[in-house]
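Of the protein chains in this complex, one is absent; all others appear in place.
Should a chain be cited, it is by its letter among A, B and C, assigned in written order, with residues numbered from 1 in that chain.
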Amino acid sequence: MNIFDRMMSLDRRWVFLLLVVVCAVTYIVPFQVPIRVEGEVRSIYDFIDTLKPGEIVFIAIDYDPNALAELHPMCYAVMEHCFRKNLKVIVTALSQNGPGMAEQAILNISDSLMLDREYNGVLYEGREIRNGEDYAFLGYKPYFALVILGMGQNFRIPFPTDYYGTPLDSIPMMQGVQNYDQVACVVDLSAGNITDAWISYGQGRFYFPLALGLTGVMGADYYPYLNSRQIFGLMAGLYGAAQYEEMANNPGLAKDGMRVQVYAHLVIILFILMGNIGYFMGRRDEKK
Amino acid sequence: MRRQIPLMLVFIFGIFMIFQYFVPHESSEWIYEFLLDWIYIIGIFALALGIWSLIRVSVAKIKAHKSGWGYPIITLAGLFLMILFGFTGYRDGSWGFYFMTAEGLSNPMFRHFFDYIMIPIQSTMFALLAFFIASAAYRAFRARNIMASLLLVAALVVMLRFNPYLGPIGPVIADTASWLLNVPNLAAKRAIIIGVGLGMVATSLKIILGIERGYLGKG
Amino acid sequence: MRRSTIIVMAAIFGLFILTWILRSTSLASVQEHYLIGGFKVTFSAFLTLAILSFLYKDNPFYKFAEHLFVGISAAFWMSMGFWTTIVGNLIPRLSRSLSEFFQVPYQPGSYNFVYFIPVILGIMLLMRLSSKYGWFARWPLAFIVGTFAGLNFVRYLRSDFIEQVSATFVPLLVNWQGVEHFFSNFSLSASGQFVAIVGNWVIFLGVICGIIYFFFSKEHKGAFGTASRVGIWILMITFGASFGYTVMGRISLLVGRITFLFRDWLGLIS
Partner (left out) sequence: MKCRSLIAFLLVLCAFTLTGAQEGIGPPDSISADSTRGDSILPPAPVGNLKAWDTDDDHGHSVTLEWEISSDDGAGQNSVLSYEIFRWTPFFMDTLKGIRNSLAQTEAYIAELQAFLPRAKKRLKVHRKGEPGVGFADSVAFYVDTIAASERWLPLHKDRLGQLRRERAQAIDMIPQAHKSYPEQGEWRKVGTALSGQTSYVDAGVKEKVSGDYLADHADYYYRVDAVTADSTIRTSSEIAGPVQSYGQFFNTGRIPVFVAVIVFTFLTVFFVTKARRGADLYVRPLAGIEAVDDAIGRATEMGKPILYVLGLGTAADIGTIASFTILGRVAKRVAEYQTKLIVPCYDPIVMTVAQEIVKSAYLDAGRPDDYYEDIVYFVTQSQFAYVAAVNGTMLRELPATNMYMGVFFAESLILAETGALAGSIQIAGTDQVAQLPFFIVACDYTLIGEELYAASAYLGREPILLGSLKAQDYAKAAVMVLALLGLIAVNLDWTAFTDLFVVAK
């Protein structure tokens, strides 16, 4: 049995062993893989990165805990980016089971903002993120389409008070903030049909810049809106989130996941190539 | 008599269900809902047959005393324990023939067996797919002929779609992969679905008309 | 039993006890019943590893997990079926006293008598166990098969036939604004007009060639044979692409199990 035959007929247990070792090691050891960033994610990052301190970004956390694995990384990456750039954030959670999860996410991000961090060569000092000054969490209201329409007139129509019961007029950062006109852009993170409402009732009527964060399977359906410029950016699935983390130089959950994926895929590809090299070389030897 | 009545039943209910589809009236909906309810109920009776079969096969293996005859004992033990947990429960201060209470399952052991035995085994069985998808790819993706090569190349392109180490061809691969997943994929799946649809329709019709009767035990 | 087997068994048993104790001690500050809690996690981990050991080869641990799982799951579905369908659906419509016994609300109605029919059909099914009257079992089977044949006949005619055919009606010249416009704005970018046009041509021709591949009563020769070959090529490309696409989800499942083993059981990562 020469080496080529062996390459072709390797015991599959070696495949299993290498795969499980690679998955476990890449999962446990926190090293970084580079992520290739595509245009539709880059444009979201660039848009937020070039905003001036004090401008407002509207982040709509419109997913349930069951889509958390794919969409939470996006939420963390975008919101931390906003806070580090001293932008203000308005957050809504228009999915019924979402508000508690969204609040927890805001608190977690606030905690990590307490630390000094260096991103892309710039040192950002840790600071305390204050409710009402750095962000306003409006919470949940039913009939999302009506809420999106109502906010086009005034945020105070669907949300007279924020999630904690404070009237919007008493919130410092909401002073003079009437509707989408005072917002730099809207980032909608969603796993369902709320996205369609943001496009048709929100962007379609009030013409604010809109970016989407979606689950992997939904991604392909929304590329046409990118072409028609109804949305200025799109992140889909874990890979989309990993691209944002890459741009922000802030590796998180998505890049952890992608690290395992990239290497697990490489292991499988390696074995496929090995089998084929063995096959072709073996055939050439036979012809001789 | 033994074959004619079943064939007649198939014909009558089959034709009824076809007409039912075109009649939106309430009465037609009621009958439709009744029929579906019936099928669920019959299914539970069948499950009793299934459990009987499982017990009989296990007992036969134990009796035969061939190698591994001990394992069916574990099956039977698991079966009877779980049936016991499933049919008895604690509610309002006493044990009885209960299942659910307002707070959930009335027997905590039923829940524990589900959470700590069924769930880990089930998810690990599912996770075996990660290994098998790798070994199947290694074993079967050989460029033996045109068809196998197409299969291999398409799979490789899609698997490389987010690989960061490809340099300038990376974006090309990513675009090709998303094109493959959106365009030829759609065409092929649609062709298969139309074929499957026609096959299903034809088979259903053959069943209703009594042409296909393999399921009654005769070809 | 061979000596080596006994040693392996003993080692695994020892490890089980060891991890149980370790897990329990780490739970002691968090839970009241930490010994039980530790056992539950350790037993789950044992079962997880038992199933994974199948990848090496069939072995007593896999056999144990397999047989246990079969027994428990069969009983699980039987209990669920009994309580949800028989108690939840049938008994409230059949008998007041049985409803009271199972403490479900009795639902009187003028059509409740029809619910005796599935009971009769179910009993006919059980007659299979008798060699003499086993043929009665065909009646309920015929009822089920007939009902679903009718249901599927119209359902698939609509969803898999009419709707799929009409979905194939695609414009072959997407956003056509004349030859001049086409060439002056020509680009190979993924979102360009040219790629969209090619895409629609591939979809249409792909569907036609795919359908030709499935012709049974015509010889696949000449132009027909070529089309059929193109059809199977497109099928193969699709199968390859779908296979490659699925890998990501399957790896995630494995990562889920690794997380369980390393975090929930061994507590090595947080």
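Simple rule for what comes next: contacts are C-beta pairs under 8 Å (C-beta built on N, C-alpha and C of every residue); 3 or more make two chains touch, one makes a residue touch a chain.
Bear in mind that the values here come from a model prediction, so they are computed numbers and not experimental data.
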item	value
Residue touching the undisplayed chain, where the options are C:F16, C:F194, C:F239 or C:F262	C:F239
Selected residue (touches chain absent from view) among B:N107, B:S135 or B:N163	B:S135
Residue among B:I12, B:I31 or B:L47 that touches the chain left out of view	B:L47
Contacts of chain B with the absent chain, listed as residue ranges	18, 21-26, 28-29, 39, 42-43, 46-51, 53-54, 56-57, 60, 68, 92-94, 118, 121-122, 125-126, 128-129, 132-133, 135-137, 139-141, 151, 189, 192-196, 198-207, 209, 211-212, 214-219
For chain C, the residues touching the chain missing from this view	51, 54, 57-58, 62-63, 65-66, 69-74, 76-77, 100, 103, 105, 125, 128, 137-138, 141, 144-145, 147-149, 151-154, 156-158, 161-163, 165-166, 168-173, 204, 207-208, 211-212, 214-220, 235-236, 238-240, 242-243, 246
Sites on chain A contacted by the missing partner chain, in the whole complex	12, 143, 145-146, 149-150, 153-154, 156-157, 160, 167-169, 201, 205
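By our rule, only the chains that are shown with their structure count from here on.
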item	value
Interface ranked first by C-beta contact pairs	B-C
Centroid distance [mean C-alpha coordinates] between chain C and chain A, Å	29
Chain centre separation in whole Å, for chain B relative to chain A (CA means)	34
Sequence positions of chain A contacting 2 or more other chains	16, 19-20, 23, 261, 264-265, 268
Where chain B touches two or more other chains at once, by residue number	130-131, 133, 137, 152, 155-156, 159, 178, 181-182
Of chain C, residues touching chain B in the complex	40-41, 43-45, 47-48, 51-52, 54-55, 63-83, 85-87, 89-90, 101-103, 111, 114-115, 117-119, 121-123, 125-126, 128-129, 135, 138-157, 159-161, 164-165, 167-168, 190, 195, 199, 202-207, 209-211, 213-214, 231-247, 250-251, 253-254, 256-257, 260
Residue ranges of chain C touching chain A (in the complex, touch as defined)	55-56, 191, 247-248, 251-252, 254-255, 258-259, 262, 268-269
Complex contacts: residues of chain A adjacent to chain B	8, 10, 12, 15-16, 19-20, 23, 33-36, 38, 220, 239, 258, 261-262, 264-269, 271-272, 274-276, 279-280
